[in-house]
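One chain of protein is taken out of this complex; the other chains stay put.
== chain A ==
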Amino acid sequence: MNLNATLIAQLVVFFILGWFTMKFVWPPIMKSLDERAKKIADGLAAADKAKADLALAEKKVVEELRKARESAGDTRAVAERQAAGLVEEARAEAARIIAKAREDAEAEAGAAAQRAKEALRENVAALAVAGAERILRKEINAQAHADLLANLKQELQ
């Protein structure tokens, strides 16, 4: 328990060791600690950002799906409308063709009847003359009665 110069020597060693640690130990270790803390903080921030991005992307996907569904619906409606229009047009065309056919047929029938009537009219004179000849048993001059026959033909119109 005696005091001696060991005290002074130890005091000097105390400061030398402290100085050494301050100079060569503390800064590199603190630097690596700070850098690691920063790395971890950056990593966490990146993870948060990725999570936010993911949520955003999911929202976008839902939005896109909704849009696609909507546009598909629109397309279908348009197509249906178009189809209905086509059917309608076809129906109208068919009706028009039928009506025309009917008209043509009627016109043709009318013409045929006319033609039959004409033919009949042509023949009426000959028949009438032949009938009269038989009745009179003599030749009738067709020329002499041409006017009369023409009148008859006119009346049959």
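The definition used in the following text is that a contact is a pair of C-beta atoms (placed from the backbone, for glycine too) under 8 Å apart; a residue touches a chain by one contact, two chains touch by 3 or more; residues count from 1.
The working rule: contacts and distances are computed from a predicted model.
Undergrad: Tell me the UniProt name of the left-out chain, picking from "GGDEF domain-containing protein", "Biopolymer transport protein ExbD", "ABC transporter ATP-binding protein" or "ATP synthase subunit a".
TA: Looking only at the record, the undisplayed chain corresponds to "ATP synthase subunit a".
Undergrad: Pick from A:V25, A:A77, A:A105 or A:A119: which residue touches the chain that isn't shown?
TA: A:V25
Undergrad: Given the full complex, what residues of chain A touch the hidden partner chain?
TA: Listed in rising order, the touching residues are 1-11, 13-15, 17-22, 24-36, 39.
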